[in-house]
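One protein chain is absent from this view; the other protein chains keep their places.
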Amino acid sequence: MGGVRWMAPAGLAAALLVPWMPAGGYQQYVVQVATFVLINAAVALAWDIQARTGQLSLAPAAFFGLGAYAYTMAALRGVPLWLAFALGPLAAAAVSVVLGVITLRLQGLYFAIATLAFAEVVKVIFKGLPVELTGGAVGLTAPPLLGGHQTGLYYLGLAVLLVTIGASLAVRHTRLHYAFAAIRQGELTARVLGVRVVRVKLLAFVLSAFLIGLVGAYATSRLFFVIPDDTFGIGISVSALATAIFGGVYTTAGPVLGALILRTLEEGLHILLRQGYLVVYGVILMVVILYLPGGLVGLLTRRRGRDAAAGD
Amino acid sequence: MLLQATNLSKRFGGLAAVGGMDFHLEAGEILAIIGPNGAGKTTVLNLLSGVFPADEGRIVLDGRDITHLPPETRCHLGLGRAFQVVRPFLEMTVRDNVMVGALFGGRQRPLAEASARTEEVLALTGLTGRADVLARDLNLLEDKRLEMARAIATSPRVLLLDEVMAGLLPHEADQALTLVRAVRDAGVAVLFIEHVMRVVRDLADRVIVMDFGEKIAEGRYEEVTANPKVVEAYLGVEDAADA
Partner (left out) sequence: MDLFLQTLVNGLIQSGTYALASAGLALAVGVLHIVNFAHGEFLMVGAFTAYWLSVLVGVDPLLSLVPAGALLFVASGGIYRFSVRHVLLAPELNALLLTFGIAITLQNLAVLAFGATPRVVHTAYQLTSLSLGPISVGVAPLITLVVSVAVLSGMYAVLYRTGVGKSIRAVAQNRTGAYLVGLDVDRIYLLTFGLASALAAVAGAMVLVRIGASPQMGFAFVLKAFAIIVMAGLGNLTGVLWASLVLATGEAFVRTYVPGGGGWAEAVFFLLIFGTLVWRSWRQA
């Protein structure tokens, strides 16, 4: 991974300076887009953590929505905002424990479909619940963190992303890296070698859900509303996995790079196309699967003459 | 007795792959299981390491009943396994493969200690030079060495080996022999399945013969190979018409 290491401090510096970059009348817009990049990157990173155990989860939408709704519902009932903010990831993590245990014996394809079905069930449930409780199909307006202060919110988002990056790096540089990779490449073999597969898989799943819930709670301040069709929308899961795969799975730089490029691309396309700009995600997914298995990071490290798949 | 199996049985559908097997392994012993193809030898290993649950019977490792324990716990208690059809972690290097065994087998070692253990095992199995190669790029001999190295890294007290000599040239088999003896000398009891008779003769302290899922003979190599039932199992009975 050394090939992309120089990007890290440069990227951080750039990220810190975003609200101060001169952009004239577009200043607000730039910060807004940058915030979305942060959100996308964080969710993609969290998804990637769990993907390292070899499971393709389509549940991020559920955890994102749960985090968002937990925060909003608590905040609207008078809970202090910082506490409501903490409830987001906790709610997501709690649900993920149950889901994780139930789906333990599902592999590959079946696991993906089951998590997809789960996410849709959660969406429909929230749509159908009484308006007084969750806003029903119409949703709720979320009280913004930090009083809605744009720059403050941006830095809070950056902090959330840094936490996610931290988690991703921690997984990479501890024993967990070996456990995750072993489970992914041969679950039975890993068990025979002493890896506590159940525990590790659950850990990956819950950690991932916690982080996604955190992002969800944060994102409400950027999105202003929580509404089942969007907040639990499959687009969240799709964007997370497409971003991670495009940027390079099982790496930390990958999802971040992927988010940067994809989100900017999406914004550009959105201006041009109004609707249907998600087509870029579809095409990218196809191209990457067929021609670029290592994603962007794979491409970059290979160009520097290193073995692209060296244990990462 | 370090490892003891009593009345071990496993059926797949209507077929009794293993039926009522009783055997034991002493500390410091090298025990061989031989028998014709389909005799159930690998199934026995699978039952011992916990890949399948046994239908009947008990397995006791150093006084501890492990019959219903999951594979990873059996590994922690000292049972190591190398598979016949090797299963390396293809996207990881040789070193990382062995690290998995060193980290999670037996005591849960911290990274630094596991690293040291890994280098030790790599040296023992002659893989130090190939440590940074991806497992998918290894040749057969290296594959087999890696399979053993990984199992050894878990610091087992009992090592289960499944046909590690298959496909090896004579001088390679000799190297493997030396390795197994070194492992035993380090205090590990070995239970191995083998078809190459020379290896069985040179390595095993004791031999068990299986046929159709049952033990049909047990004893020293010379005794067992002279046993007419064993000969019959491998070669069949002479046809009355040809006699």
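Letters A and B mark the chains as written, and numbering starts fresh at 1 in each.
Note that a residue touches a chain if its C-beta (ideal position, glycine included) is under 8 Å from a C-beta of that chain, and two chains touch if they have at least 3 such contacts.
Since we're looking at a predicted model, the values are computed, not measured.
Contacts of the undisplayed chain with the visible chains, over the whole complex, involve A.
Within the set A:16, A:83 or A:125, the residue that contacts the chain not displayed is A:125. Considering A:146, A:188, A:223 or A:238, the position touching the chain not shown turns out to be A:238 (whole complex). Listed for chain A, the residues touching the missing chain in the whole complex are 56, 102-106, 108-110, 112-114, 116-118, 120-121, 124-125, 127-128, 137, 234, 238, 241-242, 245, 273, 275-279, 281-286, 289-290.
Everything below uses one rule, namely that only the chains that are shown with their structure count from here on.
Centroids built from CA atoms put chain B at 44 Å from chain A. Per the touch definition, chain A reaches chain B in the complex via residues 174-175, 178-179, 181-182, 185-186, 188-197, 307, 309-311. Considering their complex, residues 49-51, 70-72, 75-76, 81, 83, 87, 89-93, 96, 99-101, 103-106, 110-111, 114, 134, 150-151, 154 of chain B touch chain A.
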